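What follows is a single structure, and I will ask about it in a moment.
Only one protein chain is missing; all other protein chains are in place.
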Amino acid sequence: MKPGFRQSMAWLHTWSGLLVGWVLFAVFLTGTAAYLRPEISLWMRPELEVTRPGPDIAPRLMEAMARLAPGSPNWSIGMPTARDPVARVFWRDPQAPNRRGFRDAALHPATGEVLTARATRGGEFFYRFHFDLHYMSPIVARWIVSACAMFMLVAIISGIVTHRRIFADFFTFRPGKGQRSWLDGHAVAAVLALPYHLMITYTGLVTLMFLTMPWGAQLAYKGDRAAMNADIFGNAPVTRPAGRPAPLVGIGPLVEEAARRWEGSSVGRITVQNPGDARATIQLVRQDSERISFNPQSLLFDGTTGALISATGEAALPAAETRGVMYGLHVGRFAGPLLRGLFLLSGLAGSVMVATGCILWAVKMRQQAAKRGRVGFGTRLVEHLNVAAIAGLPVAMGAFFWANRLLPAQMEGRAEWEIHLFFAAWGLCLLHPLLRRGRQAWVEQLGLGALLFGLLPLLNLLVTRRHLGITLAEGDWIRAGFDLGLLAIGGALGAIAWMVARPKVAGARAERTAASPLATAEAAE
Amino acid sequence: MMLLALALPYAGFTALCLAMERHHEQVLGRRRIAPGLRRLLRLAGWLLLLASPLPCLALAGWGGGSVLWCGMLTAAALLLTLSLPYAPRLAAALALALPALGLVLAS
Partner (left out) sequence: MRLPPWTGILSRSIAAILGGYLLASLVAACCALGLALPRAEAVMTGAMLAFAVHAGAVIYAFAVRSAWRAWAGLALPAALLGGLLWLLQSGGAA
């Protein structure tokens, strides 16, 4: 190996990580929250009852759509699941004021009646934010997030090269020793979940590849997007209505046909084109939680006769299957409760890895500054941004949940205001370190985050009837588990705040250990 | 079976960990490891890690099982590494208790 190779990789690791660390932390943490998208959405709509889907749910939902959207050219019905026990439907309505001509509703999973709940984006907000950001064009945001992910990939690779003692230090974590501990923590979070970090970063890039790396597709298809979409995504071709009315075929036999073809697994989504017209089509899409690969499998039926027109995604070719598996691994929707827990753990490890990396830079700079007796502007800036990005984001997330509980249910633009308050809280966290220096800013923001999360179950007791006393008694495990999770997060943030607040214990212990012969021997290794 | 999926990599990592002087001292208070013991710990560690995919594959098949296995390796290593500095003896004792409990629950 060339001399200096490791040094240049260390330099590259430091700067590729630090420059985008704050964005990466936000993407990692909200992306991790997005693993719980249905659970968050359900918790944020306390009005919705949790009911088991009825046996004949598909026909009920089709009848409901015929009542709700009789003149619409396009229906889409998301079937209820165990995690998200309501049917989420949307349909095209040229008169709809917003959402580009679509209306949506949540339907009861047994009766098909329309359910009313407070307006909120729910877990969808964290999912969207982690690649679309907010207050900007999603295209621009996706380019920004993709660029950050590429920096991340470079930081991971150069980090592996830089870390000389991956195996010797595999189990090493020495808390309470200042810079040494930050380095240990950074390495532990990075190395022990390394397969996940590499996977999530690379697959993240792949999910956006048709935006960021379109050149091959553009040359091969010469700009023919329709041909490309049909080829790659298996989109059903749009059919024009015939203008002659004809009744829709019963959905029951089609669902049975799908279950037979997909070895008993269920339908996740039903889309209907031109319902009530002689040229109606019905597409059944397989539930995406049942396979790793995200390549949608679907069946297209004639909407009046029920004859099968085509089946897509049954035998995906290698590259398509590779992309499908990468996409599926990234979104993790196939994961059952156990694996979802491990994804959450790994996602948190990723967030910790980014956070400790940013903090480590500031800690090192502080020590150099202590020798020179002068703290530079860059160090101050990084320290300031670290507080706002790392401690401020949980505060903002907590504020988002509080807004969901406290904004009036009938308020105009309610869903958007929850999000405005999320960013308002984050913005205040960005200003706060101007008033409070160093540790104080960390302790106050972490403490506030702990209070916001820890008190949410209590707030639930006051303003909803979905508090722990009821959810535990009724066996509403999703909401009860979420409340308990909020308590745990509050407790964890509080514990971190307490550790940061403890005055000077860390420094004293580090000096004591450094004087012991054992530490000297280790340093010599 | 779920517990076994965590217990096997945990026990394997602990054995490998005890074969390293720094951690051997952390848990048992002696820095020196007899060469025979070290070889035994390494062998046991690698054998346990080699066996660790089996419960995952039994739980979730080839595709899901291999993803589950990666997650379990991470979880086991994190549990061990983060508990070692605070409760080294408990961490080592878990390496015996978890597989035993896992076997009882799986049978």
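A and B are the chain letters, set down in written order, and residue numbers restart from 1 in every chain.
Simple rule for what comes next: contacts are C-beta pairs under 8 Å (C-beta built on N, C-alpha and C of every residue); 3 or more make two chains touch, one makes a residue touch a chain.
None of these values were measured; they are calculated from a predicted model.
A.B. asks: Touch partners of the unshown chain, restricted to the chains that are shown, please.
C.D. replies: Taken over the complete structure, the missing chain's partners among displayed chains are A.
A.B. asks: Any idea which of A:A117, A:A320, A:A369 or A:L455 touches the chain not displayed?
C.D. replies: Within the whole complex, the residue contacting the unshown chain is A:A320.
A.B. asks: In the full complex, which of A:V154, A:A311, A:V375 or A:A501 touches the chain missing from this view?
C.D. replies: Reading the full complex, the residue touching the unseen chain is A:V154.
A.B. asks: Which residue, A:A82, A:V140, A:A168 or A:M213, contacts the hidden chain when the whole complex is considered?
C.D. replies: A:M213
A.B. asks: Which subunit A residues touch the hidden chain?
C.D. replies: These residues of subunit A touch the chain that is not shown: 2, 4-5, 8-9, 11-12, 16, 150, 153-154, 157-158, 202, 205-206, 209-210, 213-217, 219-221, 228, 231-232, 317-320, 322-323, 326.
Please note the rule applied: only the chains that are shown with their structure count from here on.
A.B. asks: Using mean CA coordinates as chain centres, what's the subunit A-subunit B distance in Å?
C.D. replies: 31
A.B. asks: Provide the residue numbers of subunit A that touch subunit B in the complex, in ascending order.
C.D. replies: Its residues touching subunit B are 168, 170-175, 188, 192-193, 195-196, 291-292, 325, 329, 334-336, 338-339, 342-343, 345-346, 349, 518, 522.
A.B. asks: Can you tell me which positions in subunit B touch subunit A when the two form their complex?
C.D. replies: Going by the criterion above, the answer is residues 2, 13, 17, 20, 22-23, 25, 59-60, 63-64, 67-68, 70-75, 77-78, 80-82, 84-86.
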